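Missing here is one protein chain; the remaining ones are kept as they sit in the complex.
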Amino acid sequence: MRYFGHRVLQSIFLLIGVSLLSFAFVDLAPGNFFDEMRLNPQISRETVANLQRQYGMERAFPIRYVRWLKSVARGEFGFSFAYNAPVAPLLWSRARNTLLLTGSASLLAWLFALPLGILNAAKSRGWIDCAGGLVTSVLLATPDLLLALGLLWLALRTHWLPVGGILLPESAGRSEWQRLKGIGVHSAGPVLALVIGSLPTLTRHIRTAMIEGLDSPCARAVRAHGIPRWRIVLRHALPVAASPLISLFGLSLGSLLSASLLTEVVMSWPGLGPLLFEAILARDLYVVIGAVMFASLFLIGGMLLGDVLLFVADPRIRTERLA
Amino acid sequence: MEIQGLCKTYSQARWWWRQSQFGVRALQDVDLVLKTGTTLALVGESGSGKTTLAMCLVGLEQPDAGDIRFEGKSVVGLGRRKRMAALQNIQLIFQDSAGALNPFMSAAEIIEEPLRIRGHEHKKERAERSVEAMEQVGLSLRWKDRRPSELSGGQRQRLAIARGLVLKPRLLILDEAVSGLDLSIQGQIMNLLLDLQAAQGLSYLYISHNLDVVSRISDEVAIIHEGRIVEHGRPSEVLASAQHTYPQVPWPAILTQKSACRAHSGA
Partner (left out) sequence: MRGNRRIVILLLCVGTLHLAVFFAGFLSPYDFAQQDRELPFAPPTSLHFRDMHGTLRWRPSVCLLVERPAMFGTYDEDLQKCFALRFLVLGPEYKLPGLFKSRLHLFGVSGPAKVFLMGTDAYGRDIFSRLLYGGQISLLSGLLATALSLGIGASLGTIAGYYGGWVDAVVMRSGELFLALPWLYLLFALRAFLPLHINPAQAFLLLIGVIGAVGWARPSRLVRGIVLSGKERHYVLAARVFGGSDIYLMRRHLLPQTYSVLLTQATILIPQYILAEVTLSFLGLGVGEPAPSWGNMLAALQQYHVLVSYWWMWAPGVALIPIVLSYLLLASALQEKGALHRM
């Protein structure tokens, strides 16, 4: 329990540090939202100055930071200049879309990668393994950008998948089921891109972990007893391989919000990525900070979860810690 | 060299709060005297504090209390520069020659390193001194540009001694200088050390757990046990009384380690 407390405390400090850092980076940089306005001759100087004062932009850095913190405490996460609304609801709706995407992609990827990785580790050598390795390597080397563009091309050429957006245009009056179906169909492209992108790395990690598990002293000892192969793989090698995989799982949970930025932008999925991108182009200060904080929150939470899961799952860590 | 009342405690403190009562007492009130031109042997089992003493003497560790006087002048509590200057005449030869020599450097570079650090800028002078040192230890000049990994154990130890000699020290501290070598090589190195002592009037502080070797080359023996000096005197006297007073120390095992010294000196 003390271990958890220590880790949670550490994570909170990290969060505060992250918020300060991102606020500093984004805030101290030159240029802000009102520069565009100033260029517009129809808007008078005073209006711009008033707007700036209204948003409190001319105050000093610490004051702005504290005001932002208060806004976070209220649950608003600051105010968006471009959308003229509090940032938090914006972030939530977009984050939901992103999580939908990355959550299903993650699930599918792990679902496919686990058996692939285990099988790969259990029977190495052979031309299937070689060919598979080659395909994996090439896929690994293919940038996400290319994958996203490729699937976009496929969608445009074959009309199997809709391009862009999340809902069918006529879905306003439709039933819940049809809306869900619409969402599912729209997400197929980006999800596929994410799955293909992450499958090679994941399979590789699982394979490495399984090989180490199979090579571990306990598995080798058991093999000498003549126990059938599949049993060794499942009952003896898997638990050893599980610990690095569990921390990997925790980490991948953490990157759920941030991994799909490029794919979302390219395939026009209304998630957190495109929001960040637009806000960046428009210099919408608090949206950018909010998005970065959100993603960071997930990352830190993921790391914490990974540690917690590891603690629960691996008896060695427990004894090491309590000793 | 005189050592008086040396104390050193290793505390397991975190850097932001101190817990000095929590420590390991490495040295407690150590008194030793080493006369010029002689060899003092320091014997003890592992963990008795002998390496800590060696570290304090060369300035790698600072003692918590006590005094070390070298040629009449105290070397404790000095600033870094003064300490380095004062301790120039004391050198330390480590046990594992493989670990004590940088595997990325050639033999010549290793020997020249002390000179380079001390600021002897002239390349020629450095080269001359290193050749001189190699000849003194009997290391053939063809190994000049080889890496330590290409040399044998005995050659590496000679190299380490050469490096120790290049600054022309007066006192050499040898921390287990021959353990880990083949018996025949041990004898060669021991004889080399004796020759060097005779030729240059060096003093040795020989640290070991091998009482047998030690009794043959040292003029005086001190036994250290759990951080305290428990015996001090001529080798034969010390040997006899040690077995008596400290039965829990495995003296028989220590005593029966054979040494090639005997074979060489014929006694």
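Each chain carries a letter (A and B) given by its place in the written order, and its residues are counted from 1.
Note that in this section contacts are C-beta pairs under 8 Å (C-beta built on N, C-alpha and C of every residue); 3 or more make two chains touch, one makes a residue touch a chain.
Just so we're clear, the structure is a prediction, and the values are computed from it rather than from any experiment.
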item	value
Of B:Leu101, B:Ile161, B:Leu174 or B:Val238, the one touching the omitted chain in the full complex	B:Leu101
Given B:Lys50, B:Arg129 or B:Arg163, the one touching the chain that is not displayed	B:Arg163
Contact residue for the chain not shown (choose from A:Leu99, A:Val185, A:Ile300 or A:Ala313)	A:Ile300
Touching residues on chain B - with respect to the absent chain	15-16, 58-60, 84, 87-88, 91-92, 94, 96, 99-102, 104, 113-114, 117-118, 163, 167
Absent chain, residues of chain A that touch it	14, 17-18, 21-22, 25-26, 29-31, 137-138, 140-143, 145-146, 149, 152-153, 156-157, 163, 255, 257-258, 261-262, 265-266, 276-277, 280-281, 283, 288-289, 291-292, 295-296, 299-300, 303
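Methods note: only the chains that are shown with their structure count from here on.
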item	value
Chain centre separation (chain A, chain B; CA means) in Å	58
